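Structure first, then comments.
Excluded from the complex is one protein chain; the other protein chains are retained at their positions.
Chain lettering (A, B and C) follows the sequence in which the chains are written, and residue indices restart at 1 in each chain.
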């Protein structure tokens, strides 16, 4: 896609955002109480499934791995009467190319603004004074829909560099007999996690499967509330001239869509297959990190 | 309570756990698919509420505060074409006396064992090989019930050092016209957060309101799946001779109850009052920390 | 001191810096090879003394304490044949009000510039591209001189809020029979550590003993290479209208003096007294933190 076409697409998507200049919630506005209440109706089996992967250790796609260190061991003598505790401490980057996380709307600056014209100076060394992940503190709760592209194509996974188009998303809907609608949290599986599990990690910053920018038109039309993938939704190398992360720009900065990166659908997939359904109640609960640019998350699907 | 009485209570509660010697999920076993599916029926308004407080900064109850530092600012030049990112890094203790978190079943060693006879040596410097928070990776999803003790007593909060008895839990049920049952996630509000908000933080390690150990009998009888509080559920100073954390010991080590500490109910309270109901769908999604002794969490109530 | 007087003092001191517009080492330039070689002559007893305090835990002057967590315990089974290691991890702020550290010349922005006209934009989220602590990577080695102000005044320590003037530094020289000269690393003891040890920590951000801004004239005249104190050299509350850290501004930003904050002289003091001398070889070895604004340090005095 040429730089000019991308710019036109970006401007078109940005113009159609209906929430007004002071909005800071973006596509979360599609999650009306009625839709949340309706989404609870997706629960039939009472089965819950994690959509996150365990926090990863060092690998070619994880140059600064999160670490967890013990502060206290329960087998050691304690100075507290009657009990010894196990306790630990966590150090981790919020973003990166392997741990499951959510991007706040302050995450992306394109052409001098964050989402909805907010100035990038709203994010300082002290954090984001606007568009931080705290704006999603009450959770993202709605109907989740999983579209499984490897299933559609009859492959085990999409190879790095490959892109999922809007047409494929529509074809997956038809094949899976599900229709993505307003307020849905859309999950697009490209098979990244399965490939990583079977072939081992690689340098994902250089090459990975993702969505084609034209898929953002589809998301905008369907009025989805958030987008998650087992990749980070952006293909590498980029198919857009002069833009390394066109989906991040279109989704977060233009449409106000929270992105969920590097999720894990290998547990959800058999659960959906067994249930014969591809929709479920979905609950995403970011940590309450004031000023944060996102959060590690463990989205839960409830079938 | 004398040390002997506490020991008798502990042994009685521990003996009645019905899950067998190899169980590692404890009271989460009460969360059957049927109960999870039924809990979804609690959703009527489509309103979601956070039960966590924002990660706190240094205070008398927070000697080692979590920190969040920027890795990249979106207003700075980027070496990525077409975009600049905001990114940050998180350092935080999993436990402590102010940030909302969940305790895994490996958290408590009493009398030489963790829950269900697991040896404390299962937790090493490399983490917990058994009973880690990963055992709750699919989330804790069920009916949540809030019992509001300050409301029952007609006070703004319980003063530090005060304890909630089993009888008071039963009285709160009657007053609130709700009954706690099998698989419920029980939340007991003692007003800790409101007191902290209005009077400022104090040294919570020394004095705080909590539950009386006899309340654990009530929880066991009602077969609750997990217990959360805006305190850490344990009164300080302890009412039990020779045991500084009797509720932690009885709940986690004897009953296999995951505890949720230092939650925040100041948003949930008016929501329940407005709805005229004290039950809701509750989703708790711990981070996937392999070997972890717990996790920071943001439990979501859905009314 | 009025704002106007301070401005005049600042401009006067800044103008007299002789190193030229491209200089990035500031007063370290006074540490010529000749002076370093001569400083080695201070070593007579072969006695070495630390000038740092142990990394501190949480306290009123330490709201974000450094932490050290174990990664491996030597008593645990090892997967390495023939050996088990003890290993740990360190998290700490470089600055703050209790741990001994050195300030790099990028640390202070006054009136829109860092030292020697360097723009503050030279420091981004990626660190300092100029004036970082890496400029002192070969260590600061020279003659150290300790001036002990409580000794001069016949008190155990200076009370918080009190200031050491240039006249007092001169008086201490006379009393101690030592003269501060070009290239010396000057240490000024105000008794902060002793007060902290005996009375316990207090909120040092609000009130502490330090140097009067006029002492910077003395340092400039004597051409000292670096300045250290058991306080942070700046009195609180400030004696200068509109400037909370006048000594930091004059020393670091105007004169290019590396400051060493919150050192510990309680070991050095008796060593000097026993030796009957107040000068010694001093070696300061900052960690090699690329882009860093300073470093934790353990300066060593060799008598």
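One rule holds in what follows: a residue touches a chain if its C-beta (ideal position, glycine included) is under 8 Å from a C-beta of that chain, and two chains touch if they have at least 3 such contacts.
Bear in mind the structure is a predicted one, so any value in this text is a computation, not a measurement.
J.: Among C:8, C:86 or C:155, which residue is in touch with the absent chain?
T.: C:86
J.: Which of C:27, C:108, C:152 or C:257 touches the chain that is not shown?
T.: Residue touching the absent chain, from the options given: C:108.
J.: Out of B:84, B:125, B:163 or B:233, which touches the unshown chain?
T.: B:125
J.: Just name the one of C:134, C:203 or C:266 that touches the chain not displayed here.
T.: For the chain that is not drawn, the touching residue is C:134.
J.: In the complete complex, the non-displayed chain touches which residues of chain B?
T.: Touching the missing chain: residues 67, 69-71, 73, 89, 91, 125.
J.: Residues of chain A in contact with the chain that isn't shown?
T.: Against the missing chain, chain A presents residues 57-58, 63-65, 67, 70-73, 76, 91, 124-126.
J.: Touching residues of chain C against the unshown chain: what are they?
T.: 32-38, 40-41, 43-50, 52-55, 68-71, 73-75, 78, 80-95, 100, 104, 106-110, 114, 119-121, 123-125, 127-128, 134, 137-139, 141, 238, 240, 242-246, 248-249, 267, 281, 283-294, 296-300, 302
Assume only the chains that are shown with their structure count from here on.
J.: So how far apart, in whole Å, are chain A and chain B when each is placed at the average of its C-alpha atoms?
T.: Each chain's C-alpha centroid was found; their separation is 27 Å.
J.: Mind checking the centre-to-centre distance between chain A and chain C? Centres are C-alpha means, answer in whole Å.
T.: About 47 Å, centre to centre.
J.: Cα centroid separation between chain B and chain C, in whole Å?
T.: From the centre of chain B to the centre of chain C is 45 Å.
J.: Taking each residue of chain C in turn, which ones touch at least two of the other chains?
T.: Within chain C, the residues that touch at least two other chains are 67, 70-71, 73, 91, 125.
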